[in-house]
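A protein chain is absent from this complex, but the other protein chains hold their places.
Labels run A, B and C following the written order; every chain starts at residue 1.
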């Protein structure tokens, strides 16, 4: 896989445990939103309503278009502090 | 002076310096409000508008009636903290 | 606890010491602590303040601080609180006041601590006299209101 054409997808906390994995590598073959990325990688699971998504360490909405080289992350509401 | 019939009047901070004294002892000969007490002890000085008054360690208004044995205090707005 | 102190104090040491005296069963219920520390700046209204003298009204000051603490306990769900106020001669960087509030949840600690500070500044009989470089010492006229942003 050419890293430049791929994206890294990370999962955290309860989502990571539910999916049983913490990271996916994925090669973009067409223009995709984060919503498309989720559907491609987790077709069996409708994303929980509260699920958050970040691209390159910033929060984005589900219609955000990803680019090759991006780091995408899905995670439940944060509970720190 | 019989302590039981008298009141102690205290002055603090800038008021104490202005008056040049920190305490007066005063024998009540009739029913008096704190306003009367001030007028009796400091006839030459109209009390500054912002001046605070306390009787027995609690804030009171200027029409509060004093009793023998009371501790009356006059002081400028507080500036602690 | 409410204390009036004549000597310089270190707020972090004071908090350490105070919290060390709490029982473990109390410590295990603490979720939130909010602390305010007020210290002496060397400038006030454009003039350089070299030192200050803090006067108070022994008896009334403690009573008023006790009353505002009781009010805070009525209004919020608090586990403990600590007020330490300095009096006497103070110099720049000296701590003037420490207010600390312990509670289970953060809203109570934040709000009660701020309430205590504002109430202290408007009710507790303390007066500051500033000694300004090259000028006669002057009494601070009045405290500012602290809730300016609301």
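Just so we're on the same page, a residue touches a chain if its C-beta (ideal position, glycine included) is under 8 Å from a C-beta of that chain, and two chains touch if they have at least 3 such contacts.
From a predicted model like this one, the values you see are computed outputs, not experimental measurements.
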Checklist outcome for this item: For the chain not shown, touching visible partners are A, C
Checklist entry - Which of C:3, C:33, C:73 or C:122 touches the chain that is not shown? => result C:33
Next on the checklist: I need the residue numbers on chain A that touch the omitted chain, in ascending order.
Outcome noted: 10, 12-14, 17, 50, 54, 57-59, 73, 75-81
Checklist outcome for this item: chain C residues touching the chain left out here are 10-13, 15-16, 19, 24, 27-43, 92-93, 104-107, 109-111, 113-114, 117, 144, 146-149
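The criterion applied here is as follows: only the chains that are shown with their structure count from here on.
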Checklist outcome for this item: When centres are defined as mean Cα positions, the distance from chain A to chain B in whole Å is 73
Checklist outcome for this item: Expressed in whole Å, how far the mean CA point of chain A lies from that of chain C is 48
